[in-house]
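Missing here is one protein chain; the remaining ones are kept as they sit in the complex.
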Amino acid sequence: MKADVLIIGAGPAGLTAAYEVAKTGLCVLIIDEHQQAGGQLWQQSQILALPDIFPNMRGFELAQFLVERLEGLAVEWLLGHRVIGVYEDGQIGVTNDKDVFPVFAEKIIIATGAAENAIPFPKWTLPGVMTIGAAQSVVNRDRVKPGSSAVIYGDNSFASDVCELLLSVEVNIVAIVKQNKQLGNSTFGDMNIPLYENSSIIEARGNGKLEEIDIQTPHGMITLKPDIVLIDGGQSPILDIVYQLDCALRYQAELGGWLPVYNHQLQTSKDHVYVTGNATGVSNHSALILTGMLAAASVCEALQSLPPEETEVVRNSLYSKLENEEESDTFSARKEHIKQFSTPQLKDQFIS
Amino acid sequence: MDKSVIVCRCEEISYEEIEEVITQGGRTFDDIKRITRCGMGACQSKICSKLVAEVIHKQTELSMEQIYPPRFRMPISPVSLEALATDSQQFSTVKSVLDEIELTDGKVK
Partner (left out) sequence: MHIKEHPILGEQLNKPITIYLNEQPLEAYDNQSIAGALMANNVKKLGQSRKLVQARGMFCSKGRCCSCYMTVDGEDHVKTCMRKVRDGMKISEGLEDPELRRDIDEG
């Protein structure tokens, strides 16, 4: 199978890149593990802040919009397909669980996003302990209540959207447990949920499933009996495919940990491989869209479907939007990461 | 952290077992992997790679950027041998698993 541009991952960044590339007349092939394009957007029922070119909408509405926008363009889909590796000649190995076959593309855009981090505690392997994103997908994708009473454990801001969602489907939130100390509040937001800061879950117990947890707080130990614990450990870029492609890596804590080095064009240390979205560092939805457009512009420039002068104008305008819409710490870390492009910490990982 | 906590969910490797390897001089994820099987189960370290790095970071003088992620080998997510062994001239799949095998016209040289 062949395409001008192969996009791995059909989430917001990948779909945005696909549109921008395909509308210049190049042929695009999109691969995604799921049968439905849109990635995690389908489970996001909250209203997203998006770049000013889009009206604000909910995650699933954005998925629909981004997919429908591709109709009539030269876009081929390999949904329900996974990339499992790279051939010696650089072709990408793809499987649909029946066959494994190679795909050749002039340029590859990696849009594999980020995955949730875990926070371990004794017996966190019990059924009922899951990531907060898992709870969100059970409610919004499967339309199922993950439990009747929940404890949320972690330090991230993602929690408040999911709290609202869980409350709206009548899941009781017993407590929010945070390891760090922030405001010294005893309740969370205006939702009146007990908040334990500077605290940690020290043990979970249960016979075949979660039944109770012990929480060490600054004021002593308490025992709660939720039937689900939702771990909110933040996210890190998914590395599997960039690692396989032998892209050089650097550590950038602010962007989520290890990630491929990339330059101003969002091009990795492998000339034909570009990155976009959360794979360039964990950020907000605006950044997913804007980096999708950035990677696409660079790929179009390289394949001469956009003239260099025009690309430079587009790129400058996208970067200034990104600077406005992304958290300033994230944007600074991104600038630093780009500056360090030629000094990766890990490269040639398959030469030993 | 409690020493009994499972860090690698697939191979069920505890904090204590990882700490033991570090005591013996282990400094990388791959050191720990070779001795304990940590990260060698079904998920191939997708969940534990960051957790193990945090243990190494806590137990040694190494900063997080000095602790490299483990090697990700092909296939990067589980796939059945039946699918990998596609019997086809055009789908040269054996090469994708064992890249030391050279293929000519879809056959092993």
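Chains here go by letter, A and B, matching the order in which they are written, and residues are numbered from 1 within each.
Criterion: a residue touches a chain if its C-beta (ideal position, glycine included) is under 8 Å from a C-beta of that chain, and two chains touch if they have at least 3 such contacts.
In this text the structure is predicted, and so the values were computed from the model without any measurement.
Touched by the hidden chain within the whole complex are the displayed chains A, B.
Only one residue in the set A:Asn56, A:Thr125 or A:Asn172 touches the chain that does not appear here, and it is A:Thr125. Touching the chain that is not shown, out of A:Met57, A:Ala134, A:Leu303 or A:Ile338: A:Ala134 (per the contact rule at the top). Subunit B residues in contact with the hidden partner, per the touch definition given at the top, are 9-12, 41-43, 46-47, 77-78.
In the full complex, subunit A touches the hidden chain at residues 33-35, 45, 58, 60, 115-116, 125-131, 133-134, 137-146, 165, 168-169, 208-210.
As a convention for this text, only the chains that are shown with their structure count from here on.
Computed centre separation for the pair subunit A/subunit B is 22 angstrom, with centres defined by C-alpha atoms. Of all residues in subunit A, those touching subunit B in their complex are 82-88, 93, 95, 97-102, 115, 117-118, 120-122, 124-125, 202-203, 236, 239-241, 243-244, 249-251, 253, 257-258, 345-346, 349.
The touching residues of subunit B, when paired with subunit A in their complex, are 1-2, 4-7, 9, 46-48, 50-51, 64-65, 68-69, 71-72, 74-77, 79-80, 83-84, 86, 88, 90-93, 95-96, 99.
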